[in-house]
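One structure coming up, written as structure tokens, with questions to follow.
The complex appears here without one of its protein chains, the remainder shown in place.
Every chain is named by a letter (A, B and C) in the order it is written, and numbering of its residues begins at 1.
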Amino acid sequence: MLIVLKERNNESLIAEVQDLLQRKFGCPSHIIGGNKRVLAVTGETSVIDIEYLRSIEGICSVDRVDRPYKLASREQKDRTLIKVGKDCVIGDPKSVVVIAGPCSIDSEGQLDESTAMAKQRGVKILRGGAFKPRTGPYSFQGTREVGLRMLAKAGAKYGMATISEVMKAEDLPLFEECVDLLQIGARNMQNYDLLKAIGKSKKPVLLKRALAATLEEWLLAAEYILHGGNPNVMLCERGIRTFEQEVRFTLCLGSIPALREMTHLPILVDPSHAMGKTRWVKDAALGGVAVGADGLIIEIHPRPQESSCDAAQLLDFEHWNECMDGVHAVAHAIGKTVI
Amino acid sequence: MLIVLKERNNESLIAEVQDLLQRKFGCPSHIIGGNKRVLAVTGETSVIDIEYLRSIEGICSVDRVDRPYKLASREQKDRTLIKVGKDCVIGDPKSVVVIAGPCSIDSEGQLDESTAMAKQRGVKILRGGAFKPRTGPYSFQGTREVGLRMLAKAGAKYGMATISEVMKAEDLPLFEECVDLLQIGARNMQNYDLLKAIGKSKKPVLLKRALAATLEEWLLAAEYILHGGNPNVMLCERGIRTFEQEVRFTLCLGSIPALREMTHLPILVDPSHAMGKTRWVKDAALGGVAVGADGLIIEIHPRPQESSCDAAQLLDFEHWNECMDGVHAVAHAIGKTVI
Amino acid sequence: MLIVLKERNNESLIAEVQDLLQRKFGCPSHIIGGNKRVLAVTGETSVIDIEYLRSIEGICSVDRVDRPYKLASREQKDRTLIKVGKDCVIGDPKSVVVIAGPCSIDSEGQLDESTAMAKQRGVKILRGGAFKPRTGPYSFQGTREVGLRMLAKAGAKYGMATISEVMKAEDLPLFEECVDLLQIGARNMQNYDLLKAIGKSKKPVLLKRALAATLEEWLLAAEYILHGGNPNVMLCERGIRTFEQEVRFTLCLGSIPALREMTHLPILVDPSHAMGKTRWVKDAALGGVAVGADGLIIEIHPRPQESSCDAAQLLDFEHWNECMDGVHAVAHAIGKTVI
Partner (left out) sequence: MLIVLKERNNESLIAEVQDLLQRKFGCPSHIIGGNKRVLAVTGETSVIDIEYLRSIEGICSVDRVDRPYKLASREQKDRTLIKVGKDCVIGDPKSVVVIAGPCSIDSEGQLDESTAMAKQRGVKILRGGAFKPRTGPYSFQGTREVGLRMLAKAGAKYGMATISEVMKAEDLPLFEECVDLLQIGARNMQNYDLLKAIGKSKKPVLLKRALAATLEEWLLAAEYILHGGNPNVMLCERGIRTFEQEVRFTLCLGSIPALREMTHLPILVDPSHAMGKTRWVKDAALGGVAVGADGLIIEIHPRPQESSCDAAQLLDFEHWNECMDGVHAVAHAIGKTVI
């Protein structure tokens, strides 16, 4: 960390800041340069309250230099490969994983048909919402435990791994029994108690980006889980909130190459929630593959109009097949295999 | 709800849409107008998946007309008055409440001094963070139960009501024992399990706006609590995330008159977290009063540099006194009393 | 346009609104539905001040139903094909155009080398900035007329069409002499005098999206040009301004399928300005092709470090070749040809 003072040779301010750094944050610092305006801080600088330093009268600027996350950082390693279920490895630069299934698990029949749709196109990980975070209290809240057990059953029947969103720590034992991959939704990305609980789980996790999270905040949320002892975190871009209202959310496909340089964790894209309309999902899915995502998570349904939620964005047979044809073609074009 | 079709006299589409509305959402509908393009939908339209309707080929537009929240709506009543502690009533159009206290409860001594600072200026509700939501896992996480009990003790000693942020449902019994007013932080505004649990509490609640929440989403979060049976919800604007990076968050003071027309719930402003710098807090606090907020929640500390968090934005004695002088003057100017 | 009143049977308000619509905007209206809450407005509704209607006490909601642009609307036709230079047709669903060249025209030698780079990969339209809009007055402002004439010369030498940004109406005669395609930059998207002047030009136009423009505002800017008599407008997404700061701008690739449904005009993508870093441009370019853009505009330079502007994002030989290899592969994968 570099601290630049407004004036040269301000000995008393230098002494005050050095004392503060040492006493409050345990960080040594020393002056660099002849005009005595720059302090270089060493030690465990991630605990330093950088905003406070910036607010001190007489300090001109503070440059963190290093990122505040460590375990999630690309400096740790190049790539994390995460095994989900028996035979699916996510994060290999030569492959693109597709996770698919219904938005909401409404009934055994609907889930079975949706699972068959997914299986038919070679999907190895089945998604399905049981506990649903809904914007309003009058919307359908999910089939909950019943639905989750249906998901486990469908996964077993079709030989697929499973993923579902967990909303609170108390439900973890149930999820660990029923799914292979835990999902943390956008609204819970900074639910720190949940992150800490999942940090102690043995199951891999898919962590969605919050609607207004910077890449750094997202990686700090991942850091909570990694720091808790769970190394198997993958990230999922699902669109941020901007002034653009014609699509449901603004999918940050352009951030993926930047994120790739910041972290070794696998990066997936959710085109369904971002686009919000069935007929736009395929284009966004192909875009996600083309910018280099490690995978996609897509919502499908044999008859979208019957779904208890998000009917507007579900892919029916025709759209699903078109989408997968495109995903295979684009993945192949950039030297990747769809798994 | 009004549904407009692209074409006139499309009998088969009309029949299909009417059937869907009735069968899936239980809502009757009828054609209005001679050219048969407009369907008026009646009944419990808040359960209708409006995005799905919009995605149907042949439908041109859907106008909800009514808002999806009910209990929080201004149509219910003009104003909700909320009693906190023994003698503080929030929401009266003629008063402005000031809640104050340290960002974080670090020690008995620090809390006592901060409480005295608040008390001296007539503050009736003491704030103090015990369970702290921190962006990164390496930051100080709060004094937790110990801190919360200190807060209760300080409140009792100085005859003040207390408020602190609750982060998970399991902590509710402890909070109900120790505080008079529950705070839900911005990051938990859509933690629906927490909202549901607090809906069953007898304690009033201060619900902060999430960084990317629309006013409608915010009121739907309040609706969860109201619907759960707890009528005492107050809202707190604390800044949204925008491209503006010179201040910590963008305080939506301009939205307050709009929000006032949408809901009967009291509306407070948190100038401390939005501004992020001690020397800017007063101006934002005065702005909040001037645009018509029902109150402010402000962070103070006898010696900000010693605080374990958010030191950059805490008001010391001098800034606190200046701020309160200004708050009184502006409140008085618009015909209000500071309580 | 549909206007919904708050109350039923409010005869005096109905009369007042109907009178206003007829007298001020020349639009007839009639009540539809038995409970007398809905007014259907006909005639030239695009001149109606919708915000004013919404602000009238007693009006509950106003739904425009139809979009305020007409000539740019997809309802006019399916696709506009635009011929640039002698043999390049933009907008065909089976082709992807690549426009390339240096950010800034610095010298004849540099331009010649850059043009050769472009030509070598089959590029038919050469870009080059002569009049440069720079954020600060101390930055290099472009080689201006001298540069523009160099561009014309380079285009002639290599048999390529040319494009450059025009910043004010008075420069139009010079541009019409020197380039085949006029570019309007993001900062001038709502410079209405410029749009009107270009509406009278015979040259095709590439209209970049402003940093904070909605899709509707963008199409209304295009409408100015179309309405002026110039039918050959193509749109170029170049990233919007959001809270995301790790990349230069947030490229709205997800909006492209939505925009395609709104308009018949060709849609291009500028990955260079959005990403801001050489090593990220290729991924964004491939993403643009995959989501269905009609073309790309890319900045290249034999030795980026020598460029007088935007050196951070220019593609050198190696990155350019990799990018074009990828563009061809992805275009081919989705059934398109690169032109």
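By definition in this document, a contact is a pair of C-beta atoms (placed from the backbone, for glycine too) under 8 Å apart; a residue touches a chain by one contact, two chains touch by 3 or more.
Since the structure is predicted, the reported quantities are computational estimates derived from the model, not experimental observations.
**Student:** Considering the entire complex, write down the shown chains that touch the omitted one.
**Tutor:** A, B, C
**Student:** Sort through B:A40, B:L53 or B:L253 and give me the one touching the missing partner chain.
**Tutor:** Touches the omitted chain: B:L253.
**Student:** Identify the residues of chain C touching the omitted chain, counting contacts across the whole complex.
**Tutor:** Where chain C meets the chain not shown: residues 20, 24, 44, 46-47, 49, 51-52, 54-55, 68-69, 133-139, 167-170, 187-188, 190-193, 210-212, 217, 220, 223-224, 227-228, 240-241, 248, 276-279, 304-306, 309-313.
**Student:** On chain A, where is the contact patch with the chain that was removed from view?
**Tutor:** Chain A touches the chain not shown through residues 2, 4, 32-34, 38, 40, 60-61, 63-66, 241-243, 245.
**Student:** Which parts of chain B are in contact with the chain that was left out?
**Tutor:** 212, 214-216, 239-240, 242-247, 249-259, 262, 271, 274-275, 277, 279-280, 283-284, 286-292, 326, 329-330, 332-334
Here is the rule we use: only the chains that are shown with their structure count from here on.
**Student:** Just give me the whole-number Å value for how far the CA centre of chain A lies from that of chain C.
**Tutor:** 32
**Student:** On a C-alpha centroid basis, what's the spacing between chain B and chain C, in Å?
**Tutor:** The computed centroid separation for chain B versus chain C comes out at 39 Å.
**Student:** If you average the CA atoms of chain A and of chain B, how far apart do the two points sit, in angstrom?
**Tutor:** That gives a centre separation of 26 Å.
**Student:** Would you pick out the residues of chain A that each touch at least 2 other chains?
**Tutor:** Only 212, 240, 277, 279 qualify.
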